[in-house]
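Everything on this sheet refers to the single structure shown next.
Left out: one protein chain. Kept in place: all the others.
On to subunit A.
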Amino acid sequence: MTTTPRWRALTRHHLFWPVAVLIALLIVNVPFTPDFFSVKMTDGHLYGSLVSIVLFGSPLILVAVGMTLVIATGGIDLSVGAVVAITGALTCSYISDQTDQNALSVVFLAMGVGLVAAVVCGLWNGFLVARMGIQPIIATLIIMVAGRGVAQLITDGQIITIHSEPYKLIGGGYWLTLPFSIFVVAAVVAVTVLLTRRTALGLLVESVGGNAEASRLVGIRSTRIKIMVYVFCALCAGIAGLMISSNTSAADGNNAGLWIELDAILAVVIGGTALTGGRFSIGGTVVGALVIQTLTTTIYTIGVPTQTNLVFKAAVVIVVCLLQSPKFREKVFGARRSRNLTDPAPAEPVLPAAAAPKPPKTSTEVSR
C-alpha cells in the first residue's frame, strides 16, 4: 500500500473515526446553510450553529461522561434518564414551594436536594451491582422503571413550572458571552479527565473493568471503585437534570430525559469505548455526544422532515457499530488487509483474522 506511516498512525488513533464522522456531519451542513460555521455576536451573546450544538448537547455530554466510567468498569447504567427526571422534579418542586423563588439560598438548597437524591440513586445502583453482584443492566433497570413513577409522584403527575432567575442561569443563561452550561460541562469534563488520567483512578477503573476479580486479588478495592463510578454517573445525570429543567423552567416527570440513557450509551459507543469495559476514552465520548447532537441539528438544517430523525439516527448507529466491529471490517476490507499482513510476514499466516483487530488496541495504549 502507498499509505505513509503517519497517515496510518492517524487512522488508527482511537479518536480518528469519531472525529471523522463529526467533521463529515458538520461539512454536510455547509451546502444547505452556507454560514453554518459563522458565529455572530448579538446582545453580548455568541450565536451560531456551533454554539447551539454545544448548548443543546451539554446535558447529553454530561450523562455520557458519567456513563463512560460506568461502562469502563464493564457495567451499564440504564437509570440515568429516570435520575434526570427525579432531580429536575425534586428541585423544581422545592423551588416552587418557596415564596421568594429568586433567592440564591433557595436555589442552592433546591439544587442540593436534587443532587443528593441523584447520589442516593447512584448509591443504590452501586450497592446492587457491587455488593449484591447483580448484573448492572438489571440492577439499574429497577430505577429506570420505578424512577419515572417516583418523579411523577413528586410532581403529582403535573408539569411544575417555576419562575426563578438564578436557576434559569444553569441551563439557559449566558456568562462571558457563552451559554453557562458550556462552562459547567467543561468543568465536569476537565475534573473527570484530571482525576482519571492524572491520578491512578482511571487505571483502577480500567483494571476493574478488565477483570474485577483479578483487580481485587492484587489489592484494588473493586467494590468501592464500582460504587464510586455509579455515584459519579448518577451525579452527572443529576446535573444534567438540573440543566434540562432549568432550560425549560419546568419539571416534567414523564418526559424529562426520556431516552437520554440510550443516547448516552450511543455516544459512548461512537466514542470508541467498548461495552465490554476495561478501556475508556472521555474525549471520544464528548465527540460521540457531539456527533449525536450534530446529527439532530443536521437533520433540521438540511430540511429532512423531522419525523425521519429517528430513522437517520438508527442508520448512523448501525453504520458506526458496523465500522467498529472487527468482524465486519474483516469481512468487508478483510481480503485486502489479510493479504497485507501475510505478505510481509509469512511467519504468522495462521491467524490473520485474529491479528487484524489487534493493532488499533496497542496503538491506543501507547498513545496514553
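Assume a contact is a pair of C-beta atoms (placed from the backbone, for glycine too) under 8 Å apart; a residue touches a chain by one contact, two chains touch by 3 or more; residues count from 1.
FYI, contacts and distances are computed from a predicted model.
Novice: UniProt names the one chain left off this complex as which of "Sugar ABC transporter permease YjfF", "Fumarate reductase subunit C", "RNA polymerase sigma-70 factor, ECF subfamily" or "Gfo/Idh/MocA family oxidoreductase"?
Specialist: "Sugar ABC transporter permease YjfF"
Novice: Touching the left-out chain: which of A:9, A:41, A:153 or A:187?
Specialist: A:153
Novice: Give the residue, chosen from A:26, A:60 or A:144, that touches the chain omitted from the document.
Specialist: Touches the omitted chain: A:144.
Novice: Under the stated touch rule, tell me which residues of subunit A contact the chain that is not displayed.
Specialist: The missing chain touches subunit A at positions 76, 128, 132-135, 137-139, 141-150, 152-153, 157, 213, 216, 253, 262, 265-266, 269, 275, 307-315, 317-318, 321-322, 324-328, 331.
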